[in-house]
Structures are given as C-alpha cells and as structure tokens.
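Take a look at the structure below.
One protein chain omitted, others in place.
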Amino acid sequence: MFAELWNNVHTKTPLIHAITNYVTVNDCANALLACGASPIMADDVGEVAEITALCAGTVLNIGTLNQRTIEAMHLAAETANRLEHPLVLDPVGVGASVLRTQTAEALLAKHRFTVIRGNASEIKTLALGSGNTQGVDASLADQITEANLPQAIAFIRAFSQKTGAIIAVSGAIDIVSDAEHSFSIKNGHAAMSKITGTGCMSSCLMAAYLAANLQQPLLATAAATVLMGLAGEYAAKISTATGSMHCHILDALSYIDAEKLEVGAKIEED
Amino acid sequence: MFAELWNNVHTKTPLIHAITNYVTVNDCANALLACGASPIMADDVGEVAEITALCAGTVLNIGTLNQRTIEAMHLAAETANRLEHPLVLDPVGVGASVLRTQTAEALLAKHRFTVIRGNASEIKTLALGSGNTQGVDASLADQITEANLPQAIAFIRAFSQKTGAIIAVSGAIDIVSDAEHSFSIKNGHAAMSKITGTGCMSSCLMAAYLAANLQQPLLATAAATVLMGLAGEYAAKISTATGSMHCHILDALSYIDAEKLEVGAKIEED
Partner (left out) sequence: MFAELWNNVHTKTPLIHAITNYVTVNDCANALLACGASPIMADDVGEVAEITALCAGTVLNIGTLNQRTIEAMHLAAETANRLEHPLVLDPVGVGASVLRTQTAEALLAKHRFTVIRGNASEIKTLALGSGNTQGVDASLADQITEANLPQAIAFIRAFSQKTGAIIAVSGAIDIVSDAEHSFSIKNGHAAMSKITGTGCMSSCLMAAYLAANLQQPLLATAAATVLMGLAGEYAAKISTATGSMHCHILDALSYIDAEKLEVGAKIEED
C-alpha cells in the first residue's frame, strides 16, 4: 500500500511551495529533497500566487508569522484552492497568541485545506477555540494515550467533519483521520520532541505525498506520518543525542525506501 | 553548585522567547531544547507582548535586525521588564553599523537587561561608544588574555555598574561579572569560533538558566557559560572539522548532565 505511494513521490518529484517559519525552514527544504520531492520557499505577495501555481502542493506554517507573510499565505491558499492543489496547514503555536489564533481561524474560514496537521494542543485550540497551548509543544494534559484514544478519534472526526480537512495529530500516538476513517500510527520516538522541526518537516512530507497521490489523500497523509515516525526510529537507534539525531533523521528520510516504509508501518485502522 | 542550577532547568523546562537573527535561529531553538528548556520564536509586534508574557525568559539578538523587528524587541523588552522576567541582550555586530549601535543603545537606555552577552569588541563598543568591531567576530586587539585580565575585569565591572546588568564576555577566557563579583571561565575550544552561532546559543542558554534560577542570576549566567564551553570541549574531541563540530555541540548540550557540568567547570572567582 505505502510502497506505491512512495514510488509515486519518487517518480513525480513534486515541487512543493512552503511558506514556513525561519526556524526550521532549512530542515523543511532538506526533508522535501530527502523524501524525493523538491522544495521552493517564497513568501512575498509579489510572487506567491505564481509560485503556488507552479508547484504541485503548498504548505502554510504559521510559526514566525508576520503581517507580510500572513497576506502571502492567504494569496497562496486562494491560488491552491482555485487550482485544486493540495494545501496543508501547520498551525504552529496556535493559542499562544491572539495573532496566531486569529490567523489560523481566518485561513480556515476562507480556504479549503486538504490537511491540518498539529500537535494535540494545537488541534484542540483550533477545534474548541481554546485549548491549552504552551508555546509550540503539546501540553501534557492534551496528549493522546491508549486510554483516551476512542474519545480523541471521535473529537478529531468531528473536527474533520466541520472543516472538510483531513486532520493529522502528532504525538506518542499519531492520528490521521477524515470524518469517517481514522488511522492510529505508533511509529516515532520520544527523542523527536527534543529536536525542533519534526512537526514542520512532517507537514512538508504530507504535501509531497498528497501532491504525488491525488486520489488517495487519507492514505498519503498516513504514509507521510509513518515516514516521519520511521525516520525518527531509525535515527534514535544510532544517535548519541539531539545533534546527531537531527542529522540522522534527514539521513533516514532519504534512506527509507518503498519496502522499508511498507514493512515498518505500525498503523491500525480504527 | 552548578548541578542544582542544571536540575532546575531540567525540572522547570522554562519556555524561552527569542527574537533572534535568522542565521542561527535553528541552532538557538535546538540548543534550548538540548539544555532542557523549550523555545518559541516570534517577532511580529502583533504577538510579541503576549509571547514574552507566556514565557519565563526572553533573548533579544540584534543580528539581522530590521525596522520591523526592532520595534518588536522594544515591545518584548517592555513586557519582560513589567513582568520582571529575565531579559538577555546579545548585541551581535554592534559597532559594525550605526543602526546596530543605535538600536543596542536605545534598548539599553529604555529597558533593564538581566544580562548583556557579547564578545570583547561588542562589549567595548557598548561601553565606550566606539570599540573595534570587525563584523560579528571580536577583533584581535580586543581579546581578553591572562595579561590584561585584571584591567578587563575592572572595565566590565564598571559597565555592569553603569547598566545594572550582568555582563558576559565571550572569548578564549570568558568573563561573567556584575559590579562586584566576577568569574573567569576557561571552558571552551578555539574551534568554536569557526562555527556560526555559538555566541547566539550561549545567550539562549543564559536565558534558560536565568529563568529557572531566578534567585541566582550571576551563577546562572556562569553556569550557562560553562555549559556552552564544555559542549565545545566535548565536541572538539570527536569532530573532524566544522560540520561535525556543529552537530556534536548540540549533542553535547543534551549529553552534559548535572554532574558533568559540576565537575567540568573551569571557573575562578576573581
């Protein structure tokens, strides 16, 4: 199943447009190259519409947003919607400021997103208008566990129903769900949370997988989630600490082939 | 002594707000995670006050400053002061342009900084209104050596007296001083100067240590200085050249535990 999706990314080399924060933008570009796609970053209103149109998929990430880039995000989203290109929202730190919350809400109100990917606190904030966001990491109270998995899935499905987007929630257990079908994914490693950018990279991988697999958006989102998690598992095995972990995650994203992705997936349909 | 400070960072996981240059911002975020803290970067005036208020400490770094971020820095500083949160200034390249010098001077004139951290040229420029800044690295003439250590300490104490801030000067010998007590620290390795961002990371570590150790700002600043230097020493032992050094410094920041910090410190009170 995932092997085919992997092959499509590597055959089509989709060009992905990311308007993303300057903290992890280099990792995003390298993750896209490593997974078989190609990145372009552009955030000036004078060019975003053209760049989005040139690309096969777009990611909007609101970390380090500003007035100038917010305007660019709306223009990119409008273009992606008009051309029916996959569009991913990564609402980094939503809830940490009114600006982030209002920006994410305005983006959701005006445009159709193919996928919304965030940690549990970010998704909860978007869904409830509140949440418990502490900076850019999920608060402990919001973590998805085996115990609250059924409730979490019901909650996520309702949010998918409301937005029309696939919802991808990162955490110890990752959930990828639309309004009817849900996957829980247990790939990944705790050490990933000690490196900035694993969420941002994951959103970019999703855009690449969506762009190369237009007919199967839910599976494409799940495949990208598995890929990121597997990369963390591989990296954790050979890393001393966070610096080498960072390096090895990027190694693993290019090292994991179709078969490794297929065999390594720890995924269940719920 | 330092073991306790280390434990406080790891127990409290302080959230640190950095308005910092886009050259080394990824290293700053990863250094904060590696040392046990948590980073958030935000530089739009529409959200900085909220983000600063949410955080336990703030770093203002003037590398790649612009008119938009200068305004954000003032707002963040004002908020940190009002809430009595630790506030660190890293005057990268001050003296290299009138804009950097005037910005640093205006920040110092309007706000109280807990720590000002820079290389010898940067601190000299701030203290004398002149200095000998050559880009972002300290000029040779400004280096602190065994020979000029007593004069350097007297100079730094006077600047601390004037500003009310702890002064941290990076170099072959690091000095951490307030108006009355001074530490000279001989941790570190010459190869650190061949990697961009060791100074910026050091300022972030200081904010984390200050935020988790509010009652002991001078010791917290010294501990962060020792941690950065020790990380450089560990990294230099196993690195081929600058690329792996970069990676291993981040490894070491998470690898160094309370005991290693305590035992590894090469610090003297002057």
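In order of appearance the chains are A and B, and numbering begins at 1 in each one.
As a working rule, contacts are C-beta pairs under 8 Å (C-beta built on N, C-alpha and C of every residue); 3 or more make two chains touch, one makes a residue touch a chain.
Computed from a predicted model, the values in this text were never measured in an experiment.
Q: Touching the absent chain in the whole complex: find that residue among A:N26, A:Q102, A:Q143 or A:T240.
A: Checking the options A:N26, A:Q102, A:Q143 or A:T240, the one contacting the hidden chain is A:N26.
Q: Which residue from B:I195, B:A211, B:A235 or B:L261 sits in contact with the chain not drawn here?
A: Once the missing chain is taken into account, the touching residue is B:I195.
Q: For the chain that's not shown, point to the residue among B:P14, B:G46, B:G63 or B:G264 touching it.
A: Reading the full complex, the residue touching the unseen chain is B:G63.
Q: Among B:A3, B:A96, B:L149 or B:A258, exactly one should touch the missing chain; which is it?
A: The single option touching the absent chain is B:A96.
Q: Extract the touching residues of chain B with respect to the undisplayed chain.
A: 21-24, 26-27, 63-67, 93, 96-100, 134-137, 194-197, 239-244, 246-247
Q: Over the whole complex, note the residues of chain A touching the chain we left out.
A: 15, 22, 25-26, 29-30, 33-34, 38-44, 46-47, 50-51, 54-55, 68, 246-255
Note that in this section only the chains that are shown with their structure count from here on.
Q: Could you grab the centroid distance between chain A and chain B? Build each centroid from C-alpha atoms only and quote it in angstrom.
A: Each chain's C-alpha centroid was found; their separation is 33 Å.
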